[in-house]
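Every protein chain of the complex appears in place save one, which is left out.
Now for chain A:
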Amino acid sequence: MSIVLPLDEDQRDALQELLNISMGQAANSLAQLIETKIDISIPKISTVTPNELYSLLFETTDSFYTRQSFLGDIHGEVMSVLSQSGLAEVAKLMDYDEPLDKEDVQEIILELCNILAGACLSGLSDQLELTTNLNMPTLFQPEKSNFSDLQWQHTLVMEVQFIIAISSFSMRVVFCLDDESLARMKTTLDELLG
């Protein structure tokens, strides 16, 4: 994967740390809800082309996929990849009755996206003192989607992973920013670092 990182080392370090703090807040929200420990990864920050983004997201099979756009001072898209494995155990922790029907599964996926992806974006925006509004997530199938509607050549990707310790469930959240938003974020990070 070709990486052209548009952030300098200090900006990248700062963004990674702010994202780490946001992830901690998001994980704590879910941990309180399901009374279970959530492991969080070290955030990865990279720059990819739309094709590379496709490969990055869809390298795994047996997953559910959601995307949700956000608008405001910075805009872009949040894509989440949730493992099918372990979802039933998470549902149980969320007090869903077995067996799960299709609507239950969809509701759980969207709820997890709202809690984890939503809290992450909200935490990041708050720390950067930027306003963002996240739209509702929608489920999509990678084989039926194309990323030609991503109108930018390179996307800043911030990738985080949550793992629910007692199940085999994991969720990756990828934040994509366009060039204009990236420029805004760099300015804000410089102000923070100054």
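Observations on the model:
The rule is simple: contacts are C-beta pairs under 8 Å (C-beta built on N, C-alpha and C of every residue); 3 or more make two chains touch, one makes a residue touch a chain; residues count from 1.
Simple rule for what comes next: contacts and distances are computed from a predicted model.
When the listed names "YwgA family protein", "Molybdopterin-dependent oxidoreductase", "Response regulator" or "Acyl-CoA dehydrogenase" are checked against UniProt, the chain not shown comes out as "Response regulator".
Note on the undisplayed chain: of the listed residues A:I21, A:A88 or A:L130, the one touching it is A:I21. Touch with the hidden chain on the side of chain A covers residues 10, 13-14, 16-17, 20-25, 27-28, 31, 36-38, 40, 42, 127, 192-193.
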